[in-house]
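The block underneath contains the structure these notes are about, expressed in structure tokens.
Only one protein chain is missing; all other protein chains are in place.
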Amino acid sequence: MSIDMEQFHQVFFEESFEGLEVMEAGLLRMDGGAVDDEEINAIFRAAHSIKGGSGTFGFTEVADFTHVMETLLDEMRDGRRPVTPNTVQVLLRSVDVLREMLTATREGASPDPEQVRIQQAELESVLASPGTAPPEASVDAAPESREQAPEAAGWHIVFRPHPHMMRTGNDPLRIIRELAELGDLQVTGDVSLLPPFSEFDPEECYLSWDLHLDAPVDRARIDEIFDWVEDDCDLAIMPVMIDAPREEAPGPDQSRLSAVSPPAERRVGERRSPEPRRRQERRSGQASPSSSIRVDIGKIDALINMVGELVITQSMLSLLGDDFHMGQLGRLRDGLAQLDRHTRELQESVMQIRMLPISFTFSRFPRLVHDLGAKLGKKIELKMTGENTEVDKTVIEKIGDPLVHLVRNSLDHGLEMPEERIAAGKPETGTVELNAYHKGGNIVIEIRDDGRGLDRDRILAKALERGLVQEDHNLTDRQIHELIFQPGFSTAEQVSDVSGRGVGMDVVRRNINELGGSIEIESEPGQGSAIIIRLPLTLAILDGQTVAVGDETYIVPLISIVESIQVRREMIHLVAGRGETIRLRDDYLPVIRLHEVFGIENPRATDLVDGLLVVVEGEGGQFGILVDDLIGQQQVVIKSLEANYQRVEGISGATILGDGSVALILDIPGVLRLAAGAGDVDQLQQSA
Amino acid sequence: MNAESTIARNHQDTGGAEYLSFRLGDEGYGVDILKVQEIRGWEPVTRVPNAPDYVRGVLNLRGAIVPVFDLRRRLGMEPVAYGKETVVIVVRVQGEEESKSIGLVVDAVSDVMRVTSDSIRATPEFGARLDTGLITGMVTAGERMVMLLDVEGLHQAQAADPATEVGAA
């Protein structure tokens, strides 16, 4: 039977990478001093599975390497080897190498042999260090090495099962049948041990056999057959040389059993299932490895239920439509309401499929903090909460790098050296917290540290130096924080290889904006700082406020909207150099007239008091967008403008409204840039 | 499917192809029929802010957002009011990475004509009136002159058009 093993590769790689995560997380916890049996077991199991799978799927190098790791872990698990920081470090490095091996293997490449050799040598040297059992023989001692020249013309076997043998699920007859497959077998049964009938236990085995196999097979073949039962029977295997007289089996009460003929060959093995071929075709049709997603079966079941409901509603409605009269209007309304509900639920369930826990992203941080802390000579404790908060798969994929950058920043610039912390009366160990939670249809990710906080003076000095602000500007904290996001801004006095330079916070913000999210900073000098990132739960659907300007309709993302207000005349203030502003509580908000930045004809409201002001949170603060009217709030499916056209400044995408027409979705930072560029809002960055 | 492969084969065997011809004013134009996705009547589209004047907007083509270009304006001709005969030819063009759909507003569709490669002549100079870079050649069909349109160029040129960069500073 030929089975295409490749079809299991993807699952193997997926679970192996998951296994590596488990190993890494566990090792890091052990590094912290926590040694818990179940922890080591879990790490061992992960290594064991990777070894088993890679061996089975023919990735010998991976299997060999993992075998050494497994041996070490096995000793740790059995308590034969103490868990030392050094051992943990070696294993962590091995996890890295193994990850690279698996990555290379998945891409059809060969792992770097030198790196593998070095790491394997390091593992082996740990294994060879004293206080441990000698390493076991290498796995590549394949069974065939036991092959030896046939020395016998046949075999004489005395096989006396212990009474309990059948209770291990082994059947003496099966063994005899297997022997018979090797060649001509003469079987003599020995019933001398049968007890009197009254003491007979049908579950015990009282028979024994004397077997003559007339086939010049290897001893190994015979051993193999008895492999499972060698402890459950008395066994003697003696070679029969050519011309040697055939011994008669001993024992007085012999009765001959007929020779067992080999069972009729079963054909099942040759029955080819059509599945491997079909899968192969499907795979070869894909040029590149498709991005796949593992979905909890519960989510699929929910989806199927939902579709079932939908089908019922649909058939009910179509029945109603077959013979409709006005008397059924109530039922039609009920049916449509039901359809509406089911469609919405179905949409939610489908969206659920794309949701993954943020732990996929968070899981890399224990290692990162551990390594970086060691490198910087800082003592750092990482606390993570809300790892199970679910977020869209695309967000998971794209938020990783910005988060890494932010965490590195916290470690590098935020947290102080231990002596500095002690001098400041703080605990020696600094804390970095990663929190994720849902709030109002968004996911919030916070990175908090208890470090020194943002250095206002240094930021300001840098900004002056770079000409980002004028000397006499009296900036609020918020405006100071905003400076960090300016392109090219970097406060690290020394360029460290930790935070690097060049890709700065401006890139982080851009990445987050591209995901439809926002970022802000809170900081308390000497107490620490927090970066708060807000992201939409999904990138496929957006909660939007539909607004009208002239004859046109736009969608404003609800995530950006602070409030919508009717402007009264007394709220309008003309500020020199900043144009028209709206006084809202204690703030003066700049105003953007959407019809001006978008060139919309015939707006109903040109005067601020005639329209509505949508107050939005943008880069650098709040501002107001003047529209004619608010139409309503709705969830919209985001469509790309770039698929067939191109990026349009101020527009993040499009959606199709209920009437089939297209409405464009505002990109708030883009609108702001447009307005600033058009001189509509002067110096908006500073004035906000 | 069959029709397409027949055309494609003709393309190679005889060095010819079928073109969908259409009118802009008095002039005849042709576009490779293999690039034509569909033809639809003019319907109002959603305007795209700060786009070049030839971009009429975007429409919903079975769930995809497709830009619609006024071909007259795109080629530097005088615009006219749209009427009953105005149609949108949706063409599929090869972009830099993937193919894109674009709608082209033309005065009216004429017919499908067969063009052999040896009948295609080089584009004469039109002076400054027409962007001749988008015309790959001309053929004579009976009494008429038909200019063959380079739809790929149509798309690539618009990406580089400085007008689309308005406000992007």
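Think of it as A and B in the order they're written, each chain with its own count starting at 1.
Note that a residue touches a chain if its C-beta (ideal position, glycine included) is under 8 Å from a C-beta of that chain, and two chains touch if they have at least 3 such contacts.
Everything that follows uses one rule, which is that contacts and distances are computed from a predicted model.
According to UniProt, the chain absent from the figure is "Response regulator", selected among "Sarcosine oxidase subunit delta", "Response regulator", "ABC transporter substrate-binding protein" or "Aspartyl/glutamyl-tRNA(Asn/Gln) amidotransferase subunit B". Although one chain is omitted from the display, it touches the following shown chains in the full assembly: A. Touching the missing chain, out of A:Ala104, A:Ala153, A:Met166 or A:Leu346, is residue A:Met166. Remark: the omitted chain is touched by one listed residue; of A:Arg29, A:Arg99 or A:Arg174 this is A:Arg174. Although one chain is not displayed, subunit A still touches it through residues 1, 3, 5, 7-9, 11-12, 14-15, 41-42, 44-45, 48-49, 51-53, 55-57, 63, 67, 70-71, 136-137, 139, 141, 166-171, 174, 177-178, 203, 227-229, 231-232, 263, 266, 268-269, 271-273, 275-276.
Here is the rule we use: only the chains that are shown with their structure count from here on.
Separating the centre of subunit A from that of subunit B, both taken as means of CA atoms, is a distance of 46 Å.
Within the complex formed with subunit A, the subunit B residues making contact are 45-51, 57-60, 63-67, 100-102, 158-159, 164, 166-169.
Interface residues of subunit A facing subunit B in the complex, by the touch rule stated above, are 552, 597-600, 639-641, 643-646, 648-651, 654, 656, 660-664, 673-674, 677-678.
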